[in-house]
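Then we have chain A:
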Amino acid sequence: MQWASWSAFFHMGGYAFYVWFSFGLTALCVVWEVLALRKRSAQALRLAKLLAQD
Partner candidate 1 sequence: MSIHWFKYSSPQTFYPLAGKMIPWFAWLATIFLVAGLYISFAIAPTDFQQGEAYRIIFVHVPAAWMSMVIYIVMAAWAALGLALNARLSAMMAQALAPTGAIFTLLALVTGSLWGKPMWGAWWVWDARLTSELILLFLYLGFIALQSSIDDPRRADRAGALLALVGVVNVPIIYFSVKWWNTLHQGSSINMGAAPKMAMTMLTGMLLMALAFWMYTIAVALMRVRCIMLERERSSDWVKALSVGVKS
Partner candidate 2 sequence: MNNAWLTVLKRDLLLALRRRSDVATTLFFFLIVSSLFPLGIGPEPAVLSSIAPGVLWVAALLAGMISLTRLFAADFEDGSLEQMLLAPQPLTLLVTAKVFAHWLVCGLPVVLLAPLIGLQYALPGDALLVLVWALLLGTPALSLIGAIGAALTLGVRGSGLLVALLVLPLYIPVLIFGAGAVAASQNGMSAQAHLSLLAACSLLALVLAPMATAAALKVSVE
């Protein structure tokens, strides 16, 4: 294990902003993409249902 403590881990040797921003942004993109796709799929199904009722 590299890290003396959790705070050292979060501090990242002074590069916290750069490292956590990189990983955070990646995580954000992944989560956003998945959520957006779920919403899109639900919307498509809802529209299809409306069309089916016509």
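Keep this in mind: a contact is a pair of C-beta atoms (placed from the backbone, for glycine too) under 8 Å apart; a residue touches a chain by one contact, two chains touch by 3 or more; residues count from 1.
Selection rule: all candidates are chains of the complex that A comes from, given by their letters.
Please read these numbers as outputs of a predicted model, since none were measured by experiment.
Undergrad: Which candidate touches chain A in this complex: 1 or 2?
TA: 1
Undergrad: Which residues of chain A touch candidate 1 once you look at their complex with the stated criterion?
TA: Checking each residue of chain A against candidate 1 gives 1-3, 9, 12-15, 18-19, 21-23, 25-26, 29-30, 33-34, 37-38, 40-42, 44-52.
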